[in-house]
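The complex appears here without one of its protein chains, the remainder shown in place.
And now, chain A:
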Amino acid sequence: MTSTITRPATQAPAAAATETLSTAQAINRALRDALAEDPSVLVLGEDVGALGGVFRVTDGLTAEFGADRCVDTPLAEAGIMGFAVGLAMNGMRPVVEMQFDAFAYPAFEQVVSHVAKMRNRTRGRVELPIVVRVPYAGGIGGVEHHSDSSESYYAHTPGLHVVAPSTPADAYALLREAIASPDPVIFLEPKKLYWSTGEVTPGDTRGPGIGSAVVRREGTDATLIAYGPSVPVALEAAEVAARDGRSLQVVDLRSLVPYDDAAVCAAVESTGRAVVVAEASGFAGFAAEVAARVGERCFHSLAAPVRRVTGLDIPYPPPKLEHLYLPSVDRVLDAVDDLQWEDA
């Protein structure tokens, strides 16, 4: 995939050098830079130490910063999350790794009842600057419980920020911003993009801004709205459509909460048609929220109902069948074909 970030060149600091990194390397660099800059930053999770995490995202951090800064914990996700709450209450900035999306569920009560609510419960007196990194979603042939798209659970919980980068540059910048944020951030890392490479400017901590969507590809006929693992699918669909003479715009949400209504509406109003592409099961999912918001806000600009192309409403399938579950380029193009062009 190509990963370019539409950021004005003037924002890039002159001294920072641009490097080609994979998403996993970009996240690793962001963790390393944050650990080096701020002694209150801690990385903790299962196998994050000597092994460097099952995806090697924390590779070398314990060696460089010691076992007190990059911490292998007991194998207990609720305990890890609750421990992080206490650390954050007492001056630390924990960055928690949940080993896999579906293994984060034991920590759900801590996330919903404490991580998300502590600021509100204490009228802002107790902040929890916690980042929860979750390798998430499918497409890598993972066996059962290794491919869940869990974003809707988190996005449905007030008090959490939820981001899902689709490029190495966003992964670096959003993670630096998440660690610096006084609010808890659920940081969803699309597993299938860990090995995708792109240009990254380490040290540029200003980030794209949690809460801001970005137009990845300009287009005039219809808008594809995607995030995380679905962005490359949308971009490929736009590429194929262009060969057929149809110009598709691609919006990468990258921040689910806060959600960028303004950017999404501006994009949809410019084309008059929209398809939401998301890997999670569609029913009652985040894609439904996007479609509803577009419907509510851009109704008079729409030439056709907003369509969703999502995962099926089934438990995530075994590796040999996952290709039937995942939103494909063909399904996206079929949905685009269905946008009432005959009336245009």
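The working rule: a contact is a pair of C-beta atoms (placed from the backbone, for glycine too) under 8 Å apart; a residue touches a chain by one contact, two chains touch by 3 or more; residues count from 1.
Note that in this section contacts and distances are computed from a predicted model.
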{"item": "Listed names \"Sulfate transport system permease protein CysT\", \"Tripartite tricarboxylate transporter TctB family protein\", \"Nitrogenase molybdenum-iron protein beta chain\" or \"Putative pyruvate dehydrogenase E1 component, alpha subunit\", with the criterion being the UniProt name of the chain not displayed", "value": "\"Putative pyruvate dehydrogenase E1 component, alpha subunit\""}
{"item": "Omitted-chain contact residue, chosen from A:G45, A:G138 or A:G159", "value": "A:G159"}
{"item": "Contact residue for the chain not shown (choose from A:T58, A:T73 or A:S281)", "value": "A:T73"}
{"item": "Omitted-chain contact residue, chosen from A:A262, A:A284 or A:L324", "value": "A:A262"}
{"item": "Given A:G60, A:G124 or A:G141, the one touching the chain that is not displayed", "value": "A:G124"}
{"item": "Chain A residues that touch the omitted chain in the full complex", "value": "68, 73-74, 76, 78-79, 81-92, 94, 106, 109-110, 113-114, 117-127, 158-159, 161, 181-183, 211, 257-259, 261-262"}
